[in-house]
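Here's the structure we're looking at; comments come further down.
Left out: one protein chain. Kept in place: all the others.
Going by the order they are written in, the chains are A and B; count residues from 1 in each one.
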Amino acid sequence: MTDEPVIDPSLLRGLTQSRFTRRDLFRYAGAAGGALGISAILAACGTKGIATGSAASGKPNANMGTAAWWAQQSEHKVLDFDNWPYYMDIGPNNSHPSLDEFTKKTGIKVNYTENIQDNPSYWTQHILPQLRAGQSQGHDIIVLTNNDYPLGYMLNFGWAIPLDHSAMPNFDKYASKLVTNPSWDPGNTYTMAWQSGYTLIAYNTKYVKGPINSVDVLWDPQYKGKIGMFGNASELGCVGLLALGKDPATSTPDDWTAAAAKLQEQKPLVRSYYDQDYIKALKAEDTWISMAWSGDIFQAGLQGYDTLQVAIPQEGVMFWTDNMLMPYTASNPKDAMVYMDYVYDPKVQAVIEDYNNYVCPVPSSKGIIATDLHDPAVANSPLVFPNSQMIAASKNYYQWKDAQDLKTWNDTFIPIFQ
Amino acid sequence: MERHVHPDLPVEPDEPPRRSRRRFQPAPYLLGAPAILWLAILFIVPLFTMLSLSLQTCDPNTYACTMTWNFGEFGNVISRYSDQLIRSIVYAGAATVIDLVIAFPLAYWIAFYGGRRKNFYLLMLLVPFFVSFVIRTTAWQFLLADQGPILGPLKSLHLLPQNYHVLATWIAVVAGMAYNYLPFTALPLYVALERIDRRVIEAAGDLYSNRTSVFMRVIFPLAIPGIFAAFLLTFVPAAGDFVNASILGGTNNTMIGNVIQQAFLVQNDYPAASALSAILMAAMLIGIFAYSKILGARTIEEYV
Partner (left out) sequence: MSAAVPAEGEVRDLSVEMPPARGRRRRWTSYILPVYSWLVLIYLLIPIAFMVIYSFNQSHSRLPQVNYKWEGFTTKWYQQWNGIPGLGDAFFLSIKLALATTIVAAIVGTLLALALVKYRFRGKGGVEQTMFTNIAAPEIVLGASLLGFFITLNVDRGFVTLLLAHVMFSIAYVTITVRARLSGYDLNVEWAAQDLGATPWVTFWKVTLPLIYPGIMAGALLAFALSIDDFVTSSFVAGNSTTFPLWVYAAVRVGIPPQVFVLGTVIFTAGVIVAAMNLVSQGRRKRQEEAARKKANEPDESVVDVEAEFNVGVR
């Protein structure tokens, strides 16, 4: 063995040796040619569009929903219902008591699943690819919110079955005015509300002196680093618009640009743009003041977090609704109608409402919850049964006219939190 | 018959195969067929279909997409999201370096001193990662909360300023990534270290090397292929990660993975999402290629 060489000869050889041999040249040329060939094949692929707009005859639900069509439908005694998590009452032994009651009363067996985590991902994974290919997406009833784009697309593409208005006695009699003839579905042609909720401001009384009257508190520099906002273009945009004193439902793209500028000003004060786990940050006192959903704060209170309070700002709170609808590939539409109307029976709704504590679509359930279910906390909460103050403060979301409109909105607000 | 030589000994580059003497061997094709078919059908074909979307133009109103050979999309996407691209590379790089530093002594210890307990230690290394990442990340959120079990006592002892926070900063994101990808670093390092011939180390000792010298001149160079593999298996998935940034990060910590998620799910901008994915993959492949050239490896594939 010699003294240590300065550079190992094999390393030197490795560094300086030519690596690109003729074989490599042919290999890469072949690969490139192959890629071009594949691309040429792909060039022939595109994807067909989906008919939109008012061309009713081109839509998949064109012949559905008429009185004659409904007359032909019969109950199959089975129902596939897909919902958001924690929206259905839970009883002992893994059961959903209200669903068991329904089965006992009507003989319809319910396959209840909770696959919906948020509107866009459910649309992209469970609705769009299947329905555009004409394949069933597996459910008869699904639940979509009006504060995001999928509901609009569903209705616009003709992918929802029109409701049988002769089979909705409970709805007609008991449904709250807030969910009857709503702006996102005039005349309840396709949807019935499941639950509603408010997007408002929550704060920790330990650190923030109430009462809070304005959304400007979210721009207050004394809470720098302790403010939580939603990382959701539609919710964030609405808060920005409210801060400018504009009503989101009637706003214009110029308003959006101004709102985006205001939100950019706020950015150094914000701790993070949260998804659904904003409530954890509030509970852990990482944020002292945050955008919030009414039901979460109510439930946090029940869990013992009594320093968390909600604020109803004078500019308004956003009122959203989760809506039941039937995709056009549903195989049991009649059973779906039976269930959707059944849920508007005040006694039934009381049981469901007592569990999930969002905004009840049946005001008559209030009395039942207070007396039969012995739960005055839920019955008397304005977050569950809105009082006139809440109703006056409610604002609706903007209805995007078309995809370009939606794109403008997204391009304005998404860069703030992305 | 193939000549199989120990890859760590210096060898001349491959001679081109002599066609006349080579008979067709069905063995490798038969052995590799299940995997190759699986990957070809379930990975290559869907992937290329998806990536071809990057060159198409889609109408958001109708979801109709037509092939327009729109190479401009790549430039568009790079300029819009250059921040996130750079941030992803920096965060993933930091997490990978941290992981390499942490994992190397650990892998070394298990490989050389593990004895019959090697498999036990490997299992203990991996078992925490059988538990869902949501649970692990929730745990870290709880542990690292501003007034939580770690920061709380430190603050009450006045070792930290009262408004100090770890969550919602880049530190939490990088730390989260380093934690979540540690087994991907440790395993290849372990595998490479474990197969080092002990007699080479003995021989070094015979030649009057002390421990430091043995490590620096024998063990470490032999472990370089393992370091390379560990770097790849950690850096590449980390750069595409989005979970840590979304749960542990703050306002300016989004990575390219988050952008791809948004573009895909929320904005339904398939061309942009596909273009970004293609760029991410291409950047990885180019980086791997360049790195391997510098290392002077025979062929990059041999050492992965």
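One rule holds for everything that comes next: a residue touches a chain if its C-beta (ideal position, glycine included) is under 8 Å from a C-beta of that chain, and two chains touch if they have at least 3 such contacts.
From a predicted model like this one, the values you see are computed outputs, not experimental measurements.
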| item | value |
| --- | --- |
| From B:I78, B:V127 or B:A290, residue that would touch the chain that is not displayed | B:V127 |
| Sites on chain A contacted by the missing partner chain, in the whole complex | 27, 31, 84-86, 90, 92-96, 112-115, 117, 121, 124-125, 129-130, 133, 135, 138-139, 276-277, 279, 283-284, 296, 299, 302-304 |
| Residues of chain B (touch criterion as defined above) contacting the omitted chain | 2, 4, 6-8, 17, 25, 27-29, 31-32, 34-36, 38-40, 42-47, 49-51, 102-103, 105-106, 108-110, 112-113, 115-136, 138-140, 142-143, 179, 182-184, 187-188, 190-192, 194-195, 197-199, 201-202, 204-206, 208-211, 213-214, 225-226, 229, 232-233, 236-237, 240, 243, 257, 260-261, 264, 273-274, 277, 280-281, 284-285, 288, 301-302, 304 |
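By definition in this document, only the chains that are shown with their structure count from here on.
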| item | value |
| --- | --- |
| Chain A and chain B: spacing of chain centres that average the CA atoms, whole Å | 33 |
| Interfacial residue positions of chain A with respect to chain B in the complex | 1, 9-11, 13-15, 17, 19, 21, 23, 38-39, 42-52, 120-121, 124, 128, 132, 225, 231, 233, 267, 270-273, 275, 277, 280, 284-286, 402-404, 406-407, 410, 414, 417-418 |
| Partner chain A, residues of chain B touching it in the complex | 10, 13, 16, 48-49, 52, 55-56, 58-67, 69, 84, 138, 141-142, 145-148, 163, 165, 167-168, 207, 246-247, 249-251, 254, 258-259, 262, 264-268, 293-294, 296-298 |
